[in-house]
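Only a single protein chain was left out; the remaining protein chains are all shown in position.
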Amino acid sequence: MAIVRVGFIELWVRDLEKSLEFYQGLLGFRLEHREEGAAYLRGYEELEWSLKLTQAPFPAVRALGFKVDEKGLEQGLAWARQEGVPYRLESDWGRPEILRLQDPFGYPLAFYFKAEKLPRVLQNYHEHRGPGILRIDHLNVFSPRVGEATRFYQEVFGFRLTEYTEDDQGRLWASWLHRKGNVHDIAFTNGEGPRLHHFAYWLPDPLAVLKAADILAGAMRTDQIERGPGRHGISNAMFLYLKDPDGHRIELYTSDYLTVDPDLPPVRWSLNDPRRQTLWGHRTPKSWFLEGSPLLDLEDRLVPTEAPALQGLPEHVT
Amino acid sequence: MAIVRVGFIELWVRDLEKSLEFYQGLLGFRLEHREEGAAYLRGYEELEWSLKLTQAPFPAVRALGFKVDEKGLEQGLAWARQEGVPYRLESDWGRPEILRLQDPFGYPLAFYFKAEKLPRVLQNYHEHRGPGILRIDHLNVFSPRVGEATRFYQEVFGFRLTEYTEDDQGRLWASWLHRKGNVHDIAFTNGEGPRLHHFAYWLPDPLAVLKAADILAGAMRTDQIERGPGRHGISNAMFLYLKDPDGHRIELYTSDYLTVDPDLPPVRWSLNDPRRQTLWGHRTPKSWFLEGSPLLDLEDRLVPTEAPALQGLPEHVT
Amino acid sequence: MAIVRVGFIELWVRDLEKSLEFYQGLLGFRLEHREEGAAYLRGYEELEWSLKLTQAPFPAVRALGFKVDEKGLEQGLAWARQEGVPYRLESDWGRPEILRLQDPFGYPLAFYFKAEKLPRVLQNYHEHRGPGILRIDHLNVFSPRVGEATRFYQEVFGFRLTEYTEDDQGRLWASWLHRKGNVHDIAFTNGEGPRLHHFAYWLPDPLAVLKAADILAGAMRTDQIERGPGRHGISNAMFLYLKDPDGHRIELYTSDYLTVDPDLPPVRWSLNDPRRQTLWGHRTPKSWFLEGSPLLDLEDRLVPTEAPALQGLPEHVT
Partner (left out) sequence: MAIVRVGFIELWVRDLEKSLEFYQGLLGFRLEHREEGAAYLRGYEELEWSLKLTQAPFPAVRALGFKVDEKGLEQGLAWARQEGVPYRLESDWGRPEILRLQDPFGYPLAFYFKAEKLPRVLQNYHEHRGPGILRIDHLNVFSPRVGEATRFYQEVFGFRLTEYTEDDQGRLWASWLHRKGNVHDIAFTNGEGPRLHHFAYWLPDPLAVLKAADILAGAMRTDQIERGPGRHGISNAMFLYLKDPDGHRIELYTSDYLTVDPDLPPVRWSLNDPRRQTLWGHRTPKSWFLEGSPLLDLEDRLVPTEAPALQGLPEHVT
């Protein structure tokens, strides 16, 4: 199943107006479509929507979306049937065919190829607002079995490893896996799961990351700035982690590197390297290692979670 | 007369709505007040308005405003009476006392100290729009007698010279003079005058200058981009020159240097140094040397102009 | 033949010391290896060298290098034999197997997969110099038959079209083709050819592009700044074009966009759109349309060129 890239995320939110005030009003996402209880947004570079917000009784993640190639849907369907995982064909606004399935770890994936293209607004700079959200970059999920999930996503879904974190005993604590040619489309982080850790959008440059923090501060919402701005050791990207009004974590991210070489050697990080999380040595707040968003299965029921096999937190936590 | 800094400019514009679409809509100036036929705007750092646009039958400049210290108005008044130059006391929105006078070269100056302070919005980053206009930085005027005007503004008004352009025979073609401690509050440029060459606003950083160009381009208004973005040799600042809907030239400017030392040696530039206008060697369009805005006298009549004593253009003109 | 990305360029230069003063001294390329008459350089993100400079009697381009996948070399060899194009296997420093061949248009291509990896220095920020050259981004070549070459590179080499320029009669003047997932690995430009138009390196952000111009100006080498800094309409990237001491044109480039979607619609530009070359409407110097570097065939003889079928220059040329 040829996955092209991460494509979208669908979030359950408790108050759609509040969420839009955050995503559209402060972060400047383009609102492209609204219908009964749902909103579809995109970044300025995207030709397809990438963020769907759905009014719901509690916060959760309904789908982790991936763009596949022309034959991907058919192959995914064959695979789902063969493996016996739950699956379903759906359609959504501008996406006539979506294959939803729950992978063996419980993640609610959604594969699609066909998409109605929205008008190109990348160079409509006079319409850009906020820090200039460009495109969805990656998903990061908690997993109690990082090693297993990493192997599965490599072998079955064809992801490629770019960086990883190990402890002194060689146990895998986190992995970064890509399809599209930068550091990741998906990352696995050790922790109670399956849950979403965060989703991330690409910004035009490091100053835009600072601008996002300024905007939150200007709006007197520093409590929603969880971590950063900073530069990651892992990925080398500039980052800022925000909590949306429902506690979903969004990362603003930019300036990692090209990973298309088939012989690219993955970068190994030691769990307690102070430069791993933030190259500048900043400590990471404990919430960052513990809090995440619950997932929904194909029947919109909460996916049960398990505690991680690897216990404890890294050093360099505040 | 202790002048503190350049304070404002008052422009006659033919279509106030069109002008506001440009200054407020594209450049993100804050509109603070409107009354019959006039609009008052400011940058995000300013506590006082700095740009007044007045609906009028033709484009012109009604006032070149300077903030003075507490005793400045009285001293200015005494000076105007003694010299016999035309003068008048006025008030305007938020400025109860303005001394308007026409200097011996014909420039319509306006001095004021008292100003109602507007709310501080520098850190209301969620409200900032456009490239982030911060504050008025300087005025640049055409003069047919640059040498004379430069001496007068130094001796009578207390300006201090930071940079100047000379030809091979030691004749002064342009001068940069300051009060507030950066490269200039006013500059004189050889040419038919007295006229306004341009007025300039300070931006937060060089990327903001690029953003301004992107915004104009996004709005399909590249014809209003006259010159730049570039870095000046003179002043070392990043710049962009735009023409507003009436042809008034506004410069977006940032990152010059501190000039408060009393023993600061002025920087001399040779007229035909390719790095003078743009450090990177770019040629300057001919319009930049020829076009300017007419001035109004205290009776709102056009100030007559004369041709410059120094004829010809520098090299490095397109 | 699965091409992964553009990989390197090999230039003949007349004075290796002068070239190193430019590439290493001013632009900050890392010099990784020198041997008799040749130098191997890379950007800070690269794990393989990407620029080879060879002391030679006249300026020329000896190879346009592309990284292929594991089977690429074998497939390329089979293709070369089948098509009867000139080819040869070579090795170079850190690259044990290089397949050199001359394509039907005369371009001297070099395919390789295996490469000794150099130490990772991306995060050795204390060692970075100059504007921070990161990685080779693309090659741009003159072709007298852009339409034909574009089709061939799509059909035979698997490149994908992202943007193109047409005149009013629908004739193709230029095309941008990629493998690695951004706007291009190679572009074809109408003109006397085959010749190299330029090669391009990726910079970390738009400020780095300005910094490169500042560095050239600081070193009193504004005559080597041919065009820019500016933002391209095509590709949306920030750019700066420099001429090296032999007249080879290097572009510093950053911030284009992701192109991995199989259904990405190519962007069409009209030949005389003022925003095409520079989004801000800047005119392009005539030299940019006329000057290029000659190519060498596999015997190091100059490849003969022909005049383009499409005559004339676009508007918006200085």
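For reference, chains read A, B and C in written order, and residue numbers begin at 1 within each chain.
Just so it is clear, a residue touches a chain if its C-beta (ideal position, glycine included) is under 8 Å from a C-beta of that chain, and two chains touch if they have at least 3 such contacts.
Everything numeric here is computed off the predicted structure, so don't read it as measured data.
For the chain missing from the display, the contacting residue among B:E35, B:E155, B:D261 or B:E299 is B:D261, taking the whole complex into account.
Considering A:L31, A:V85, A:I225 or A:L264, the position touching the chain not shown turns out to be A:I225 (whole complex).
Screening B:G193, B:P206 or B:G292 for touch with the missing chain picks out B:P206. Across the interface with the omitted chain, chain C contributes residues 26, 123-129, 205, 207, 211, 214-219. Hidden from this view is one chain, which touches chain B at 4-5, 45, 47, 67, 69-70, 113-115, 117, 120, 122-123, 134-135, 180-181, 204-207, 233, 236, 255, 257-258, 260-265, 267, 275, 279.
Of the residues in chain A, those that touch the hidden partner chain are 206-207, 210, 213-214, 216-217, 222-223, 225, 229-231, 238, 274-275, 279-281, 283, 318.
Convention: only the chains that are shown with their structure count from here on.
Separating the centre of chain B from that of chain C, both taken as means of CA atoms, is a distance of 43 Å. Put simply, the C-alpha centre of chain A and that of chain C have 33 angstrom between them. The set of chain B residues touching two or more other chains comprises 207, 214, 216-217.
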